[in-house]
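Have a look at the structure that comes next, please.
One protein chain omitted, others in place.
Up next, chain A:
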Amino acid sequence: MSVAYREGIPALEQVHDEGGRSLGWWGMMFFIASEALIFANLIAAYLYLEIRQGGHGWRLPSEIWYPLINTIILLGSSAPIHYIAARGIEKGNQRRLIWGLLATIVMGAIFLGGQVYEYSSLISEGFTPQSQLFGSAFFTLTGFHGLHVTVGLIFLLIVFVRALNGHFTKERHFAFQAGEMYWHFVDAVWIFVFSIVYLLPLLRG
């Protein structure tokens, strides 16, 4: 690339870009699609094992209210990053970017803390990854999601620090956009995980 610049030859995107989404946006979309399929495989494995065990529904020994509130917090966390931060930086508003990010990060952290609390109370009741097959499947699926929340939080924290240093402008803020896409994905996939793990046994009665 540097050679191309030196000889006055237009760079990659200037030549080819026909408008529309950026290369990075497309790259991120395909990355997320591939990640979503890992979740799809784990959910398929979860359902396969549950059905093979009789399909009576795997019920956690705990109440559903706590995870439900946690879910609302996580899904809610997609709002500030989109309606405050993204809308802000599109107009060049740094303050809205920073505050929107901060709100999302705090809500994500609350969700993660809630998951740690839920895990510890389940384990203290003797429900562990080793205790039974359901435990293996439950901790793997929700834990894999928790891992994604953690990665998403690290992603957003880096973006947050960069935002504090004024790295993003109205025109150039792809790192933020990628972080937002990833966070929405982490939220959306939780709807599926929550439905399978917590709601399905209720349906089965």
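As a convention for this text, a residue touches a chain if its C-beta (ideal position, glycine included) is under 8 Å from a C-beta of that chain, and two chains touch if they have at least 3 such contacts; residues count from 1.
Going forward, contacts and distances are computed from a predicted model.
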{"item": "Candidate names \"Sugar ABC transporter ATP-binding protein\", \"Cytochrome c oxidase subunit 1\", \"succinate dehydrogenase\" or \"PRC-barrel domain protein\"; UniProt protein name, chain not shown", "value": "\"Cytochrome c oxidase subunit 1\""}
{"item": "Residue, one of A:40, A:158 or A:202, that touches the chain absent here", "value": "A:40"}
{"item": "Residues from chain A at the interface with the omitted partner, ascending", "value": "1, 3-4, 7, 9, 11-12, 15-17, 23, 26-27, 30-31, 33-35, 37-38, 40-42, 45, 48-49, 52-53, 129-130, 132-133, 135-137, 139-140, 144"}
